[in-house]
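Would you mind keeping the following structure in view while I ask a few things?
Every protein chain of the complex appears in place save one, which is left out.
Right after this comes chain A.
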Amino acid sequence: MSATRNPTDWKSDVMQKRIARRYAAERRFKLMGLFAVMLSAAFLAFLLFTMLGNGLRGFTRTEIALQVDFPASPLLLDPANITDQGLVGANLPMVTSEVAKKALGPDADALLSPTAWTSIRDAIKADPKILSRTETISVPASTVIDLAAKGKGSPQAEAAVARLKQQGVLSTGFNASFLTGSDGTDPTQVGIWGAFKGSLLTMLVTLLLSFPVGVATALYLEEYARKSWWTDIIEVSINNLAAVPSIIFGLLGLSIFLNFMHLPRSAALVGGMTLALMTMPVIVIAGRNAIKSVPPSIRDAALGIGASPVQVVFQHVLPLALPGILTGTIIGMARALGETAPLLMIGMRAFIATPPGGITDPATVLPVQIFLWSDEVSKGFVEKTSAAIIVLLVFLLAMNGLAIYLRNKFEKRW
């Protein structure tokens, strides 16, 4: 005889309490999630705010307009010989100093950047006809004046800025040479182009090495390799490689590429190879997951009408897996782009004042350049460091944007 069950009283106090608890738990969970999102948004906003606040000043430069009366100046320059060689030989630094002292007073040398004469040189190179007349040329102010004009100077410097402003020769504008120049000793003259180009070349080497090798590895392991203890070992090793600290890869690059293979030190080639070692496992893992997620029905369909295994892989599986592979590749490349430690190991921390011409030339990369500038004593480098960080972030955003574009372009829905 079974006991008869009473009908459930859905309105009882116990039930009501249970419902209240359930709703409370849901509210708590939602609040926690919201809090987490707000916290990360706040951190991001703080990062962007401080970065832009400091960094945007790095893209501007204070300049002083100098009236140069070329015919009256003691310039020793053959007007018929306006070549790089001829200009280097001319006494431009002295002339600049003379002209500045006449216009701005005896302390002019402290007001102008030590390399101010290069602006005059560039003006002559651009238009030699100015040698026969008086020309107003803007030259960069010294770091002290630059900082004071941006509101961060000593009282003496502030006074000098006030005096220059009264003369109407001071201007602060966008500093194009920051984007076109390279590393230097004077913060008013340094630029990011050398490091940017170095990063570009290094990434190119990394991509060209790690993408084909990574994709081929992923395809082989997923499509061809038979399951055995041997492929298990390879799989575990690749997964572990992806988690190895990056500095270890730097040591590996140092001992293999430099000490054993004797490749050029500090070059984008070696940097790219080292970073490729680091990026490849990431691409392999992402690639295998993307290949795994291609529905087996597509393989069946292709095999069923007589496509060969190679045709199945290259005409069906790979195109469908490509968006996922690209996502993984970009994650790996973004990590490689921000990497500093392994590159320090292979000598990419050298002071390099000319942009690399090719992958075997000495080069530096953006994160290393940031690291180097952050170590500088001169106060002018502080805002340059932040500005370089902005350039790095923009580079990263551009790469991610490209990845999203490519993924959407290749993504097929079914």
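Keep in mind that, in the parts below, a residue touches a chain if its C-beta (ideal position, glycine included) is under 8 Å from a C-beta of that chain, and two chains touch if they have at least 3 such contacts; residues count from 1.
The rule is short, and it goes like this: contacts and distances are computed from a predicted model.
Within the choices "Pyruvate synthase subunit PorA", "Acyl-CoA dehydrogenase family protein", "3-ketoacyl-CoA thiolase" or "Phosphate ABC transporter ATP-binding protein", the name that UniProt assigns to the complex's undisplayed chain is "Phosphate ABC transporter ATP-binding protein".
The chain omitted from view is touched by exactly one of A:Gln67, A:Ser297 or A:Thr354, namely A:Ser297.
Looking at A:Ala126, A:Ile305 or A:Val377, the residue that reaches the missing chain in the full complex is A:Ile305.
Residues of chain A that touch the chain left out of the display are 226-227, 295, 297-308, 311, 315-316, 320, 412-414.
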